Every structure is written in structure tokens, then in C-alpha cells.
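Missing here: one protein chain of the complex. Every other protein chain is in place.
Showing subunit A:
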Amino acid sequence: MASRSEIVLASLLLFLSCLAETSDANGVVLFSSLPNTLEMIVSPHKPEQVMKPAEGSWTFGGTLKAGEDKLSISWRLNQSFSAGTTDSGYKTIKVKLCYAPVSQVDRGWRKTVDNLAKDKTCQFKIETRPYKHVCDSFYTQCTHRLVLPCGLEGGSASKWKYIDWTIKRDVPSASYFVRAYAYDGAGVAVAYGQSTGPKKNYNIFEVQGITGRHKTLDVVSICFSAFSVLSLVGFFVVEKTRAKPT
């Protein structure tokens, strides 16, 4: 029969191990284990920002400004999977802005790690919404956006979902792509889709972040600096004139 202290110790250990478990809510999910079942398309709003270098492919030209420019992001279940069975477990979609490999070089804080809980590739949340298995009807406002309205595709194929997202002001200057994760009811990632290929080497767009500098701040700091130096000079002058009479 276990003594009281042993029971206390055991329950303490159990409690601590539960804490350890719940601390990474997604469990150990590896990115390489997720199926790529979602198609994604990202495009800018301004026509001059779209470029078509070859038939069937298009990409971004020019940079997008953080805080000003918008992205149109669309996704749907890949047509080669059957809607209703493949996506039966999908409950939530989280769309995130992710760093492209060129912006991860020599920057350990943006490293891609297979364990999703430790992965730092996608640091900006764009949108979280419940996964709808039903067709939505909506109006498109930008005619050059590559989104097909509800009903134009046949059968029970899943329809495009889309959002318009203004790039947030705190997004730094870097190259990005967009990825969507599908989560099940328990909050565990079960699938993903991204706007680029597995090597992340096309459809990468650049964002130009804000500098954070302001004219007023520049002027204030220059004034303080000048004051600092001039007060030293002033002090020496005062000391010299004071010393003269003696």
C-alpha cells in the first residue's frame, strides 16, 4: 500500500506531465506528414502589380507596401480530391503569411522546422475561419482577380473561398508566400495548401515594410545630439573664462 507521500509525489508528477502535454496544444505534428490538399492563389489588387512571364503562370512584379496594399487570397480543396470525404475532418482554416526561403537565410528566428509547434516559417496570421463544405455565393469586386464565382464549376466540387487582406503595418520587408492550414475539431493540423510549390521558388512576392522613421523624430534626435556636443563646448568656454582672472 503506497504511503501518503508517495501518492502526493505521483499525483504531482502526473500533474506536471499533463502540463507538459497541454503546453503544446497541437501535439507533435510534423509538416511533412500533412497532405497538400488545398489549392491556393494569391494576387495583388493593383493591376500593375501582376505580371505574366509565361503562359499559364503569373507572378508579382514590384513590391507591396505594408499598411497600404492589399492581397486577394483564395483557396479551395484541390479538385483531384473528392469533396466530402477528404475534407470531412476539416473544421477550421487558418491562413498565414510565411517567409520565403530567401528571407530565411542566416536568420535563425525564421527557421523552417518539421515539428509544427517549433516551426517559425509562418509568423503572421491573416485569417481564421470555419471550413465550409457548402458553396458560398458572393460578389467579386475586382474583375482581374482570379476567383471563380459560385456555380461556374460543375458538380459537387468545392468552391473557392477568398479574403481581401490589407498587409499589416508591422510586416517587415521580406519575401513571402501564403499558406493555409486545415485543423480538425481537436485543433490538430491535418492538411495544408500554399500559394507556391514544394520548393517555394515561384509566386513569391515581396513586401516593403514601413521604415518606422519619422521626420519629427529625426529632427528631435538631431537637436538633442547637437545640444549634447554644444553643451560640452560651452562648458569648456565657461571654464576657460572663469580661470582667466586668477
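Going forward, a contact is a pair of C-beta atoms (placed from the backbone, for glycine too) under 8 Å apart; a residue touches a chain by one contact, two chains touch by 3 or more; residues count from 1.
Here is the rule we go by: contacts and distances are computed from a predicted model.
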For the chain not present in this complex, what protein name does its UniProt entry give, out of "MICOS complex subunit MIC13", "Putative major facilitator superfamily", "AP complex subunit sigma" or "Dynein, cytoplasmic 1, intermediate chain 2b"?
"Putative major facilitator superfamily"
For a quick check of understanding: of A:Ala186, A:Leu217 or A:Val237, which residue touches the chain that isn't displayed?
A:Leu217
Touch list for subunit A against the chain that is not drawn
105-109, 118, 169-170, 172-174, 209-214, 217-218, 220-222, 224-229, 231-232, 235, 239, 243, 246
